[in-house]
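As you look at this complex, bear in mind that one protein chain is not there, while each of the others sits in place.
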Amino acid sequence: MATKTDNNRAWLFVIPVVALVAFNALVPLMTVVNYSVQETFGDNLFFWHGLGWFEDILRSERAHAALGRQMLFTAIILVIEVPLGVAIALAMPRKGPWVSVCLVLMALPLLIPWNVVGAMWNILALPDIGLLGHTINAMGIDYNFTQQPIAAWFTMVLMDVWHWTSLVVLLAYAGLISIPDAYYQAAKIDGARGWAVFRHIQLPKMNRVLTIAILLRFMDSFMVYTEPFVLTGGGPGNSTTLLSIDLVKMAVGQFDLGRGGAMSLIYFLITLLVSWIFYTLMTRNESQ
Amino acid sequence: MSAELKAVVKRVGAETHIYETSVALADKGFNVLLGPTGAGKTTLIKLLAGLEKATSGQIWIKGRDVTHVNTQRRNISLVHQFFVNYPNMSVYENIASPLRVAGLRRQDRDRRVREAAELLKLTPMLNRRPSELSGGQQQRTALARAIVKEADLVLLDEPLANLDYKLREELRDELPKLFAGRGATVVYATSEPTEALLLGGHTATMQDGRVTHFGPTAEIYRAPADLATAEVFSDPPINTAPVTKTGTRMTLDGGVGWTVSGPIADVPDGTYTVGVRPHFITPRANGEGLVRLSGKVLITELSGSDSVAHFRVGRHVWVSQSRGIYQYRVGEMHDFLMDADRCLYFDAKGMLVG
Partner (left out) sequence: MARIGLSKLSHSYVPDPAAPADWAIKEMDIEWSDGGAYALLGPSGCGKTTLLNIISGLVTPSRGSVLFNGVDVTRLPPEQRNIAQVFQFPVTYDTMSVYANLAFPLRNRGIPDTQVQARVREIADMLELTDQLGRRASGLAADEKQKISMGRGLVRQDVNAMMFDEPLTVIDPHLKWTLRSKLKELHQRVGVTMIYVTHDQTEALTFADQVVVMQDGEVVQIGTPVDLFERPAHTFVGHFIGSPGMNVLPCEIRSGGAFFAGRHIPVDAGIGVPKPGARVELGVRPEFTRFADDGVPVTVIRVADAGRHRIVETRAGDTRINLLVPETAEVPTGDACLAFDPAHTRVYMDGWVSEAA
């Protein structure tokens, strides 16, 4: 049972964090807002451009395509990782010495830096020397992710699944082990079998952690940059140029600060909006 | 005066958890908060502890306004329904912890810890961890910690609720002795009327965020201010039924009646609610002024040494409680005798009239 104390002095301890967050997040965000309404031609010269950039982006086919790819990526990731993660969590032992072994194995991918993951998979998937690429080709399938859009997507998705399914597994597992034995015993006694136990006991009891898992996976995959960039650099062509990659290309590559700023803000708002929709949908279920 | 609530109100959002309450607790003794779950007992304890702030009103402890004083500075101790001890400390260290915080010297600390341990029969377990103790021993450890602190105000929030029946009986028996002569004011929340009675001292009956009656326990039990108090303070639940008064004659629906005397005879004629505690309705005769109630036995219950029967007379269900094991046949008609001299009468507003 949590008890709250009203103690105003507690705020003193929070001030440094608040200041840091403000400095870290708010200041750059304001800079972005500032860029998004101006035009620059270098030399630190800025001209007022109003909402022009926003209009531009909203009408730009390039941005639409990048956003579409980003959404497709996220959808694929969620559809694969959530059920897979739950399935692995269900298959994991609940007791005994293997529990810690499994947990460590699951946690490993999460400990690898993102750019290393990208580089790893890049090498792994190379059709000539990479273990994965070579094996697939040896099986008689023509596979070259640097030239075939489908192969590039396949590799990109596989990499993300390898890297992040563990997160879903760990969260789902935490939800599973918190279910009291009495529920399983009652289900046995009621004559419920595998699927019914999952559907009526395990899934409802995992509801809360799965909400968090889906939300985290949504946000991360929707904003993913490092791994696909290191893997494919957005290619072949623009086939794997996600919104995040496109944004960097535009803002840093082409030094198009105004357009980049406007796109960043739109990107941010979409993420916020979709997260919020997800969250309310999932928590509404619970409170009913 | 040791502890006092002055016009305290507690609201959370739109909900009122405690309606305006003013109670001056009895100094240096047991003050029982008695009421069903959700009556506001825990809220009141948290207000006294300073774990929650009153929306309005004042809280005084030992002649000092502590409304805005932190829990840490109120010199109180609190024992929860759940066994709360430091899991990584031995029983000895657990009991010593408040003394260490207070900065007592080692020898004094040791003496007081051992005294408290002796009192609570924990001496053989001093070196164990809480996890190695039974529930009763864990709660004894928590109580010992509350005792060594020598706080002005000891708050016990249903401390026995999670213990086995017999352990509860044993500790309930010891508690008044533990605190006797210590000069601490004890506030004890419980939902069990028997517990309140056996602890003695004073009782505040609570219902729906209100203190319905406060006073010496036995007095409240025998002359509850209103129907709500009588209902809270009765286990099994008190029998209530509408009764019509004409002169000195009381008549129940269905025609059973009796004659009353004393102050109740002087109240105006009309309809009242009669309250009869189950143990004044028994299958055997024991006393004067008995009224016969004949009904069909619906359910019987036995506790170790009591028998309870629910029986139906007309549309009304009555409950009888008698000493000893008395076996009824469910479904059969049975005669019960009600001691009319011990009936309580409440008016339309639920206030006791006699």
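Quick notes
By letter and in written order, the chains are A and B; residue numbering begins at 1 in each of them.
Throughout what follows, a contact is a pair of C-beta atoms (placed from the backbone, for glycine too) under 8 Å apart; a residue touches a chain by one contact, two chains touch by 3 or more.
The structure displayed is predicted, hence computed values, not measured ones.
For the chain left out of this panel, the touching residue among A:126, A:201, A:219 or A:274 is A:201.
Among A:185, A:254 or A:283, the one in contact with the hidden chain is A:185.
Screening B:164, B:253, B:266 or B:335 against the full complex identifies B:164 as the residue touching the chain left out. Residue B:324 is the one among B:63, B:87, B:268 or B:324 that touches the chain missing from this view.
Mapped onto chain A, contacts with the missing chain fall at residues 180, 182-183, 185-186, 188-193, 196, 200-201, 203-204, 288. Looking at chain B, the residues touching the absent chain are 36-37, 134-135, 164-167, 169, 173, 191-194, 197-198, 200, 217-218, 221, 235-237, 277, 279, 298-305, 308, 310, 321, 323-325, 327, 330.
Everything that follows uses one rule, which is that only the chains that are shown with their structure count from here on.
With centres defined as mean CA coordinates, chain B is found 55 Å away from chain A.
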